[in-house]
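Structure provided below as structure tokens; questions to follow.
Every protein chain but one is kept in place in this view of the complex.
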Amino acid sequence: MPVLLEAAQAPTLADLLTYLQQQGLCAQLMDQAAAAIKIQGIGSLQQASAQEISFLSNPQLQAQLQGCQAAAVIMTQTVYDQLPAKPHFAAVIFEQPYLMYALLAQWFDQSRLNALPSGIHPTAVIDPSAQIGAGAHIGPYCVIEAGVFIGDSSRVGAGTVIGAHSQIGQHALIHPRVTVYHQVIIGARAIIHSGAVLGADGFGFAPHPQGGWAKIAQLGGVTIGDDVEIGANTTIDRGALDNTVIGHGVKLDNQIMLGHNVHIGDHTAIAACVGVAGSTHIGARCIVGGAAMVSGHLTITDDVQISGGTAVTSSITKAGRYSGVYPFAEHKHWQYNAAVISQLSQLRKRLRTLEREAELHKTKQE
Amino acid sequence: MPVLLEAAQAPTLADLLTYLQQQGLCAQLMDQAAAAIKIQGIGSLQQASAQEISFLSNPQLQAQLQGCQAAAVIMTQTVYDQLPAKPHFAAVIFEQPYLMYALLAQWFDQSRLNALPSGIHPTAVIDPSAQIGAGAHIGPYCVIEAGVFIGDSSRVGAGTVIGAHSQIGQHALIHPRVTVYHQVIIGARAIIHSGAVLGADGFGFAPHPQGGWAKIAQLGGVTIGDDVEIGANTTIDRGALDNTVIGHGVKLDNQIMLGHNVHIGDHTAIAACVGVAGSTHIGARCIVGGAAMVSGHLTITDDVQISGGTAVTSSITKAGRYSGVYPFAEHKHWQYNAAVISQLSQLRKRLRTLEREAELHKTKQE
Partner (left out) sequence: MPVLLEAAQAPTLADLLTYLQQQGLCAQLMDQAAAAIKIQGIGSLQQASAQEISFLSNPQLQAQLQGCQAAAVIMTQTVYDQLPAKPHFAAVIFEQPYLMYALLAQWFDQSRLNALPSGIHPTAVIDPSAQIGAGAHIGPYCVIEAGVFIGDSSRVGAGTVIGAHSQIGQHALIHPRVTVYHQVIIGARAIIHSGAVLGADGFGFAPHPQGGWAKIAQLGGVTIGDDVEIGANTTIDRGALDNTVIGHGVKLDNQIMLGHNVHIGDHTAIAACVGVAGSTHIGARCIVGGAAMVSGHLTITDDVQISGGTAVTSSITKAGRYSGVYPFAEHKHWQYNAAVISQLSQLRKRLRTLEREAELHKTKQE
């Protein structure tokens, strides 16, 4: 199903295993004769064709091995040992098949990227004071303002605008139609998807004595660590005075909104449609589920998991999982129960009254 | 109020009725003399001017007919029969006035589109291997990559980027500043609004044994059927291995997020700000209200309606309407009641205790 390389361009299984070894993953091939097989792509157990490699990461799918058409399948030693017979595909043994799949998928995606046009497109408008690293690609209709620095081997997609004095580290992949405002610092190996807006003004106003709102101009910037991925149409506002700060290895899905002066700790992953209001600090290694919202000026400690759709309205000082979602139901059923919500406090009082009466009754009887 | 055509360009009422007939809608004009009236636009009963046509779709607005300035009004036979006298406007009789308004509005919008510049703008950067259909319009500063196919009579707005090997059917209307990544297939008559991003990477990571996250490169694509509309700043991610799939006639509002490998059935309509997490399948003819969220790996059957703001956290196997929204109230009132939420389980226990005591009491008395 996924894009295949033509046979002429395809790597052998041995090539792929060598690449994995360079990444620190040592997989074992059960049948050395299979090393020469050409691998043109990756597929799921059910969809992979005879030119592709597949993987079994979920032991419950073991039954799918029988009908699998793939040339090779990654599996654990335990799974392999349970096979009823020598398999009809090349077995690749590795204890974390899903991780191995992840790195192989990267290899195939990188081979696609390597084939794309490179160099600086003649239509790119680049300020003479900007520094473009060696091997960097700047796509058509990009605008690179004064004092910008773009690291070696980075790709900037078509129509992207990089504001004055911003910096992008090496080996970054900026997709088309991204906006980076002025004075935004982005680390190495960033992946930024189309429509992302980094460094727009935070939302700050003071009531004006003559009525209406006086804008607080946002003078801070944004600092983004290494190995950060930012999804499509996600927005990260610049700080009011100090910077908004995104740690190393942070992964942000699409349509996330991070307000001014938010801090996100290293390796925290946030799913789509999450909003984090201004000045909130989220710790390291947190996982925030989709469509959650976090109020402003809070502190969420490290290693917190927040369920999708939860509104976090106070700080969290203890690691663990937190939730707060109204359970859905058939509409009529929901209506009946939701009507009681506005009486909960009264219900509790009525219950207390009954309890007191029961107490009194018991006391009398004794 | 809406944009009017100049009298010289305006159609007669007869022209419009002929157009509707071609669409399968046979309306009846009560006074044939009115056929020659020039119609320069469409307005509501209260706002339409003497050069415009209006419509009565909601019988409760019947009283507005009296003061209506419109040259012509679409109404049902029933409404017409109830008029106290021959009306001062031309009556157009049709059993579904709202549908007739819809098609007339399309006619006026199409006449605006027809007047826009067409052809391939000289600034468009188009790879020589791309195929551009007859009569297609490619706007200024578009970038069309290798192997792209664009169908006949399609319009691609300014600054839109279409990635390698993507396809767009005929008679599509792609507004300015859209991003279509590589290998995204879009059917005929698509309408895609500005800021939409189709085919960005799904959000997939495996924990890396050395800490942090290993990216799962997203090798699948996106397949979008015919007659699909996609709203402004909506994002649809590409699949991990297989494709994300949007059926025929699906209507998506603004700022919707569909994760990787989501499937949306034919003619389903989704309102703004909805998020659907990865691998969830939503059936045909569903209606999802605004700001609803749907968790990942679920199956929602056909003909389901989900109320706005509902968090759907488990699969739905039965057609019907589902809801789950916390009722809002004056802040103080909400606070009192919300404080009880964290004690609900305790309250239920206390109620059970009282019930047991009451049971016991009754038993004793018998």
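Here are a few things to note about the model shown:
The first chain written gets the first letter, and so on, giving A and B; residue counts start at 1 in each chain.
Note that in this section a residue touches a chain if its C-beta (ideal position, glycine included) is under 8 Å from a C-beta of that chain, and two chains touch if they have at least 3 such contacts.
Since the structure is predicted, the reported quantities are computational estimates derived from the model, not experimental observations.
Residue B:Asn254 is the one among B:Thr76, B:Asn254, B:Thr301 or B:Ser315 that touches the chain missing from this view. One of B:Gln22, B:Gln60, B:Gln210 or B:Ser345 touches the chain omitted from the figure, and that residue is B:Ser345. Contact with the chain that does not appear here is found for just one residue of A:Lys215, A:His297 or A:Lys362, A:Lys215.
Contact between chain B and the unshown chain involves residues 1-3, 24, 41-44, 47, 96, 98-99, 101-103, 105-106, 108-110, 112, 116, 121, 123, 139-141, 157-159, 175-177, 191, 193-195, 227, 229, 231-233, 248-249, 251, 253-255, 266-267, 269, 271-273, 290-291, 308-309, 325-331, 334-335, 338-339, 341-345, 347-348, 351, 354-355, 358.
Listed here are the chain A residues that touch the chain not shown: 125, 141, 143, 159, 161, 163-164, 177, 179, 181-183, 195, 197, 200-201, 203-221, 233, 235, 237, 240-243, 255, 257, 259, 273, 275, 277, 293, 295, 305-307, 310-313, 320-327, 329, 333, 336-337, 339-341, 343-344, 347, 350-351, 354, 357.
The working rule: only the chains that are shown with their structure count from here on.
Rounded to whole angstrom, the centroid-to-centroid distance between chain A and chain B, based on C-alpha atoms, equals 27 Å.
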